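Would you mind keeping the following structure in view while I ask a few things?
Just one protein chain is left out here, and the rest sit where they should.
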Amino acid sequence: MSKLHIKDLEVNFHTREGIVRAVDGINLSINPGEIVGLVGESGSGKSVTCNSILQLLPAPPARIESGTIEWSGKDLLLQGGSEMQGIRGKEISMIFQDPMSCLNPYIPILDQVAEPLIIHRLCHPLKAMEDAREMLEKVGVLRIAECPRAYPHEFSGGMRQRAMIAMALITKPSLLLADEPTTALDVTVQAKVLSILKDLCGSLGTSVLFVSHDLGLVAELADRVVVMYRGKVVEQNDTRTLFTHPAHPYVKALIACRPTLDISQDRLPTVEDFIDSKEEAPLNPTTISAPNPLSGQEALLEARDLIVEFKTDEGTVRAVDQVSLSIRRGTTHGLVGESGSGKTTLGRSLLNLIERNSGEIWLHGKRLPASGQNNDSGFRKSMQIIFQDPYASLNPRLTIEETLLEPMAVHRLGGSKTERVDRVVALLKEVGLGAEHLARYPHEFSGGQRQRICVARALTTEPDFIVCDECVSAMDVSVQAQVLNLLKSLQANRGLTYLFISHDLGVVKFMSDEISVMQAGRIVENGSANHIYNEPQTAYTRQLIDSIPAANRTSGFKG
Amino acid sequence: MSRLIFSRLLQAIPTLWVIATLTFFMTRFAPGGPFDSEKAIPEEIKIKLEAHFGLDRPLFEQYILYIQNLLRGDLGPSFKYPEWEVSELIATAFPVSLTLGVLSFIIALLIGIPGGMIAALRRNTWMDYLPMGLSMAGICLPTFVLGPLLIFVFSTQLALFPPLGWYGASDWVLPSLTLGLFYAAYIARLTRAGMLETLQQDYIRTARAKGASSWRILTKHAARGGLLPVVTFLGPAFAGLISGSFVIESIFFIPGLGKFFVTAAFNRDYTMVLGTVLFYAILIICLNLVVDLIQALLDPKARQAK
Amino acid sequence: MEANKQSALPAISIFWIILFGWTWLALGCSKPSNVETAIDEQVLHFGLGAEPQHLDPHLATSVAAHNILSALLEGLVSEDPKTLKPLPGVAQKWEISDQGRQYKFSLRKNARWSNGDPLTAHDFIYSFRRILNPNLGAPYASMLYALKNAESFHQGGKSWQEAGVGVVALDEHTLVLTLKNPIPYFLELLNHYAWFPVHQPTIESFGAYEKIGTAWTKPGHFVGNGPFSLTSHQINSVIEVTKNQSYWDAETVRLQGIRFYPIEAVYTEERAYRSGFLHLTQSVSADRIDFLKEKYPDELHFEPYLGTYFYRFNVRAAPFDDVRVRQAFSLSIDRQRLVDKVLRGGQSPATTFTPPGTGGFFPAPGFAYDRAKARELLDSYLREKGLDSLPQIELTYNTSEGHKKVAEALHAMWKENLGVEIRLLNMEWKVFLSTISGGDFSLARAGWIGDYVDPHTFLQMWRSGDGLNMTGWENQSYDQALRLAETSTGTAKRWESFQRCETILAEEAPILPLYFYVHLTLRHPSVRGWSPTLLDHHPYKYVYLAKEAHP
Partner (left out) sequence: MKPEKSSSLGKDAWLRLRANRMAMVSLFILVAVGLLSLLGPMLSSHAYDEQNLDRIFENPNSTYLFGTDNLGRDLFARTTYGGRISLSVGLLATFVSLIIGVTYGMISGYAGGRVDAWMMRMVDVLYALPFIIFVILLMVMFGRNFLLLFLAIGAVEWLTMARITRAQTLNLKKAEFVEAARALGFSHTRILFRHLLPNLIGPIIIYATLTVPAVMLLEAVLSFLGLGVQAPMSSWGSLIKEGAEKMDAAPWLLLFPGSFFCLTLFSLNFLGDGLRDALDPKSSKD
């Protein structure tokens, strides 16, 4: 068993726009049998660090400027192509984030799992297939026994990630590099995959470098946690100490700004609260929120017996199955469920963006027209949507000004052009941007800023009802906190009604007054936020809650 | 799989019908007729001739008659060479074009795919620029320049190969090279683009992380995905190759199909035009089907979808 | 990316191994050229120019068909290889009577079909009847109008007996032809394939008597009586004939076979010749004359060819409805310069329509070059019409390098000499034909090759309403003069009438003769017994191949 020791590693990216320092002199070591968590937000350099160990960085543009990576007496950075081939997959294996794209779609799973054994000539190819089958069964890919020639696309994401684990561990490597291995998975699946990973590595004595953006998740698994921020290691310590006594303000902020399930807050603390003030902020700057004063009023939106079906090659799929829903004015209705549960479809059919097969939708007591026609803009003005991906939801060819003016022009709001521009500027200020941003194009903004623009666009028509469809799911926790705070304050100021869709129970609970849990197109549970969390009525909801890493469920550390 | 073949063949029927109809009327509306000639034929003889070929009937009746004959598999005699049936002419010329096409195809693949792969692997080095530059030259040079050029070098100057004819293996070299190089150029570019795209895929990184060698990555992991777009191109390209090339046939004096495509239209040889058009359409339909089957073979996802 | 260099090498090396292997294989198989082996084999490799449309002599219309049919069939007479004067063919001898109206042919007894059947006078009657049968629709049926009552039979409605066509078999071997009126060049006419006999049993067995497009002309079916018989026909590739042993004069025939290659592209044909693939080419591109003259001075031949290259005016529409404009266009062409500088193939400038010397007829020059007069005529026209310039004139020609070159040269000449800029309009062949015959042109390119060596084959075209006239020009005196020439018997009288026709043509200028054709060809020195003839007819039975003489 060897020890990995990274010393003063510096990695730069040489792009046309200039040199970007991705990793800025970090030191890190992994002892035999140890599980080390490497945590940071996007752009912190955690993946670059991980990839540079096996020389898997795309070069150019990446260049390792200095440092050493010691592994069983050798400096990995000095090894040539064929030496590295001998180490990769044999001594050090790797698992990547997206199981959908990381398995070769043209080769049967079994062959891919067996391949490391064949490449490294560890056994006879026939024996390798046998071992691969065993390994796959061990990680729970049971279908392989029935159809050994199955291809990756025939498996779900969770099964594929299990197969990736089997592939990585089949050669019994000394070190496993896991780069965000569960980020793309649903919580319940994530929990299962993590436990398999942990058990298997434990039994093989493999040490693990576990890279993740999710501190809570790492707490669940790691013996030791290393936190990176802007290419530097800001803190590393054993898990318990790091959680209970974080030293660096950034780490403190990371722990604090994630909405948790056990307490209710009106506003989330943000990283700026901790870093800019340079002072010890309270760990829990929260107030238990008072009951919403607007609650109990009449329903703004009501849906009755909604059914939405899609035709696919395999036949008709019922995405929304007899859903009835009522949302009161000025409240937030949370909608939670795993991928494929139909929550997004429900959101869009409420906006009449998708044709529904049957059912009725009432807004302001008026019935919406049956089909998803575009031109009956009467109701369009009062209902808007904010999407998950702020990168895709802004037209890249239009400036912010054009994007925001267009809806007003189409709906003839706001009289003259100057009046409209004034309103646009006011809106931008409201979402935390300014008039100086008007002439810019979307690609010049960060993800958080773009989402603010999307919010502003949704507000141009002065709607009452906004569907937030996973609108913070793609964001780092620190940015997520800012956007969630913005949505909350807008609701307070404008009396907006939200349908807040997310797979993240914590976020939903933070935002919502009421929560519906969706599964397979149906709403399985309905109730007030606290009620759902404290007394889940169905096994499914309970499973959802239990799957959340303990550290994310509560503000305290119980791992 | 057999369902795919069956449904495709079923779809082919309306396609062929539309094509036959379109062509029928287009040729008839083109000015001039099959019996116009310089030594002006007396009017009464022309009428006789037209009656003999049924051209005196109303156009729509001719059309119905043609479709009826077509359903019986009868393409009728050529108007230009009435002593020959259209199907007979196609049947004599097709083997020639097939030989030429297959040879060119092999050359195109043998040059194009390795060339594109090398270029993709060594992107932005001279091993990329050289084959890509050559392939651009191949695309830019019309075959009627390349053909005489090859003849000039290999036949006139070096006396290695005969400059024309289609009588033995040595006659095959220059025409298939001329035709093959043109397609090789396209294939090389497509291969390079496809390979570059595939080499950026995450699963290539996975393969590298397993310790696979470059050769293994190229052949086992990247080739399938990278060559899929090439396969799509190959169907119509192959149809184009084996249905002959007028330019090549004219330069090298080869009795292939390509000549009929051009001269039939020029001669207003109505039956021949329709015959060649339908023949080509059937080729395209069959080869597209083959392409789909190959794609299904290469791509398990496509296999399942079908 | 650390790809290793060996990665793509196997594929490349496999490719090169195959290529080299192929090269060696091909080299190993490479044979001596056609021309090299031909002397021993006595096989002539003949550039045919185009695939013949028909091999049925009664349906054929092309030069290519003539070149093949004259090997496969023989008429009543044959041709002298140098002068094309009639020699005995199937007919051993003949007597002319009734002031040239009646011909009595004695057929030779040893004349046989290629399948051994004897060839009799009835075969000729059957053949004449077939080509004149209105239901066959033979394009050259009118060639036989020379026979008495042939025209009325061909117009239909009458049976052969009723019509009484002037052809009678006195016995198996004696055939009497009666003409409508005396034709001095009648015997020459008989060498046209329309007069060739066909084998009755074969025709009947294919039902080809009045049906177009039967398989009787294919190898294995074709029964002929010529010096050669058809052995192979691969369309667009080769037509092969071999010596017919049952031909009556097989002793004279020295060639064992002829291979005809329908190479259409003139540059491909030239390459074929230069590589020893062909003995002779059908044509040579005008642009290659200087180059080939230098490289193959002894093999490039300029041979007289009975044909005139000219343009038609459309006299039905302005401005060419006025003779002054037509004359102006004609007078502003420097034909000598056109011939010397543009065509460069030894053509002679056409100052008349009939090539001088056709059958001994030398017309007086009529079309001249006179810039000043041309300008004057045009100006007077413009003044009279009150025009500043002529409307846009289009010169229509069919797609061909040669036609284009001439048109471009004339375009420049008119621009320079007349100050008129015309527009050139190149049309695809069939469109060209329908445009011209529809009269939808102002100036159109044309050419005429004589079917027989007599001025009549040229001058008859300009009769009012003739199918070949197409200019819309009608002239009573011309028609009279032509009729007079047709009915006269004495040479002097005929020449006088033809001269009258020529003079009217030159005065009225419905056409614009440019030059007289020359047959340009590359011919290998080993081809012997081949003489230049006016009609480009070369009786194959006198042709043979011999080693080049080494002076």
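For reference, chains read A, B and C in written order, and residue numbers begin at 1 within each chain.
What we mean here is this: a contact is a pair of C-beta atoms (placed from the backbone, for glycine too) under 8 Å apart; a residue touches a chain by one contact, two chains touch by 3 or more.
Values in this document were obtained by computation on a predicted structure and should not be read as measured data.
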Displayed partners of the chain not shown (whole complex): A, B, C
Touching residue (missing chain; options C:V223, C:L390 or C:A407): C:A407
Among B:S78, B:S243 or B:T271, the residue in touch with the chain that has been omitted: B:S243
Which of C:D98, C:D171 or C:D290 contacts the chain that the document leaves out: C:D290
Chain not shown: contacting residue from B:A51, B:M136, B:A159 or B:L297: B:M136
Touch list for chain C against the chain that is not drawn: 267, 285-288, 290-291, 337, 341-342, 399-401, 404-405, 407-409, 411-412, 423-428, 430-431
Touching residues on chain A - with respect to the absent chain: 16-17, 20, 348, 351, 353, 374-375, 377, 380-381, 383-385, 387-389, 391-399, 406-407, 410-411, 439-441, 443-444, 454, 457, 460-461
Residues of chain B in contact with the chain not shown: 15, 18-19, 22-23, 26-27, 29-32, 136-137, 139-142, 144-145, 148-149, 152, 156, 236, 243, 246-247, 261-262, 264-266, 273, 276-277, 280-281, 284-285
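Everything that follows uses one rule, which is that only the chains that are shown with their structure count from here on.
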Rounded Å distance between chain A and chain B, as computed from the means of their C-alpha atoms: 50
Distance between chain centroids, defined by C-alpha means - chain A, chain C (Å): 85
Contacts with 2+ other chains: residues of chain A: 81
Per-residue multi-chain contacts in chain C, two or more chains: 1-2, 4
Sites on chain B touched by chain A in the complex: 201-203, 205-214, 216, 220-221, 224-225, 298-301, 304-305
Residues on chain B engaged by chain C in the complex (per definition of touch): 30-33, 36-46, 48-49, 52, 77, 80-84, 89, 92-93, 110-111, 113-114, 117-118, 121-123, 148, 151, 155-156, 160-166, 168-170, 172-173, 199, 213-215, 218, 250-253, 255, 259, 266-268
Residues of chain C that touch chain B when the two form their complex: 1-4, 6-8, 11-12, 14-15, 18, 22-23, 25-27, 29-31, 51, 53-56, 61, 134-139, 141-142, 155, 211-215, 217-218, 234-237, 261, 263-265, 267-268, 271-272, 274-275, 277, 428-431, 433-435, 437, 467-468, 470
